[in-house]
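Note that one protein chain is taken out, while the other chains of the complex remain in position.
Every chain is named by a letter (A and B) in the order it is written, and numbering of its residues begins at 1.
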Amino acid sequence: MVDILGGIVQAFQLIFAGDVTLYGIVCRTLLFSGVAVLLAALWGTPIAMVLALKHFRGKAIVKTFFNSLIGIPTVVLGLILYLVFSKSGPLGFLGLLYTPAAIILGEAILVTPILISITITAIEAVDPEVLLLAKTLGASDSQASMAVLKEALNGFLLGNIASFNRAIAELGVALLVGGNIVGLTDVLTTAISRYTQRGELDFAIALGILLLVIVFAINLLIIAARKVKIIFELWRSPQ
Amino acid sequence: MTLIAELKDVTKVLGATKVLDNVNLQINKGEILALLGPNGSGKTTLLKILAFLETPTFGEVKFQGGTVHAKNAELFRMRSTMVFQKATFFDASVYKNIAYGLKLRRLAENEIRGRVKEALMLVKLEGFERRSARKLSGGEQQRVAIARAIVLNTPLLLLDEPTANLDPKNVAIVEEVIAAINRGRGITIVLATHNMFQAEKLPQRVALINNGQIKEVGETSDVFGKLSRNLASFAAIDNTFKGIASDTGSGTTVVDVGNNVKVEVTTQQRGEISFFVSPQDIILSKSAIASSARNVFKGKIVAISDSGSLVKLTVDVGQPFVVQITKRSFVEMGLNLNAEVYLAFKASSVQVL
Partner (left out) sequence: MQTWQKLLLVAVLSTILFVSSALVYFHHFVKRRLIISTTTSLYDTGLLDIIEKNYEASHNVDVNIISVGTGMAIQHAQNGDADVILVHSPSMEQTFLEQGYGENRKIFAYNFFTIVGPTADPAGISGRPVKEALHCIVNYGRNLTDQSGQTKIWVSRSDNSGTHLKEQALWQAAGYNYTSVSTEPWFACVGSGMGDTLNVANQKSAYTLSDLGSYLTFRRGNAASLSALITEEQELLNVYSVMAVRSSVSGNQSVHEQVNYEDAMSFIKYLVSPETQQMITDYGKETCGQSLFFGAVQPLTTNSPHPVVDWIKSYAFFDGSECPPQYRNGYPELYP
């Protein structure tokens, strides 16, 4: 364990040499997490809209349910999903276990609660009169909901980025339903775990550095998210 | 005269309260109709029903000959638009706010640009296109909100307290715009107000509304003349008082409105009369000042409501008087709740109803 420094040096050599295996893992990670967040946003946005804008019995319970799911340990979800996707499980006939599709679906499920919660907060923060305003200016019900969603754009972006952050940094789901298969379903976190196990610490460190860089960049994005809308405005400004 | 909209036996129940109670109202094409009533009387709900933002619990709404119900309200909303009491904006530029409704109507970009410019000119805010709507002053916001509604050229325009909380300069501009688009474009306007002066000045007809019921509908002159007693029963309208007029012995008339408050007025009527004092006509000071005003009262501030550039104070001098002053004088005078102040107004400022 005295050779940490040497490991770090080798890690940087790998990073700057553009090692194919290394960047293959990075690309896979970004792709899986990206598609997962896209799917989660597709499911989560309408649910968040209902929970934020409609009134119905048991709404508080549903919201609490999603809020408490935010903290679900990824291994627990991974285990549940393994049992679901396993050939002997209810969705086993699909044969998706140990494929990228399983990781993407799993991560999408993992981040859906966090996406929903943040989007709800963002929509609820919008002045409720905006909905009426859009309607009286001639918007249909759907156009009016879209107007509200647009007002909540910052929070919505924040929710997406936070979801991406969680997806990229999780281990349990990718390991248990992805199987950490070299070149197919290994992502940054599972690959770090593999190379640490094998004692190939330079590779593990290089992957760890890249993961940290990505997570750090995402957090910078969160800060910048507030400004994104302003840029949008300038770009689409009429005159 | 053709009708543009008609409410038949409309009742609206929200929770446990009947906000509107069996309202029947006909709105003539091309007129300005004022809904006059105290806060909470159901004016806003009535406007929302006319804007098809809410559907009545019972009753029928007809618009331009068609019957409106929940299913087709979306289509009717294109033909009627409402300006809310509290100016609400999309978090975007003035241009985008005003252009929103036009974009929904799929107008060409250059036509939208022209109409936005025209609307801004009408409310005297030329060149405000790129300003951020939410960062404008209260008066400017209200004018942008009105521009956003009139740019749509809907046959029916609904204004909810369009000049409440505005300073006189902005009030003048808004009232001018309302008059102009009614005359120039023949747009039917329904405006809700609790300001009697406005109700007397702009509209051809007035509907008195209280507790969710229409009490009187008629020509402005009729309502403000013959039906004064009904009007006066609206004790909830600011600065409206009822009392017995008697001679002072020195040629003037004094009305005792109870609780030791006696107001001098310039009328020859005797017996029970009602009158109204505009909040703008009352001068407020921290000490008794020598003036020609016949009515001077000492009292305590019992309520303060801050609304943009104007501050509305309720002063209890035995009877509650509402006074409007600018935010600036409010700050300069260092006023706060329970502060002792003096009110002064001329006998000629008192409007006998």
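The rule is short, and it goes like this: a contact is a pair of C-beta atoms (placed from the backbone, for glycine too) under 8 Å apart; a residue touches a chain by one contact, two chains touch by 3 or more.
None of these values were measured; they are calculated from a predicted model.
Peer 1: Name every shown chain in contact with the chain that has been left out of the document.
Peer 2: A
Peer 1: Of A:F16, A:F56 or A:F93, which residue touches the hidden chain?
Peer 2: Per the contact definition at the top, the residue touching the missing chain is A:F93.
Peer 1: Thinking of the whole complex, not just what is shown, which of A:A17, A:V76, A:A125 or A:L184 touches the missing chain?
Peer 2: If we include the chain that is not displayed, A:L184 is the one touching it.
Peer 1: So which of A:A17, A:L42 or A:V76 would be touching the chain we can't see?
Peer 2: Final answer for the missing-chain contact: A:L42.
Peer 1: In the full complex, which bits of chain A touch the chain not displayed? Write them out.
Peer 2: So the residues of chain A touching the unseen chain are 1-3, 35, 39, 42-43, 45-47, 49-50, 53-54, 86-89, 92-101, 104-105, 141-142, 145-146, 179-182, 184, 194, 196-201.
Definition applied: only the chains that are shown with their structure count from here on.
Peer 1: Roughly how many whole angstrom separate the Cα centroids of chain A and chain B?
Peer 2: 50
Peer 1: Could you please specify the touching residues of chain B with respect to chain A in the complex?
Peer 2: 48, 51, 53, 74, 77-78, 80-82, 84, 86, 88-93, 95-96, 99-101, 104-105, 113, 129-130, 148-149, 152
Peer 1: What residues on chain A touch chain B, complex-wise?
Peer 2: It is residues 127, 129-130, 132-141, 143, 147, 150-151, 229, 233, 237-239 of chain A that touch chain B.
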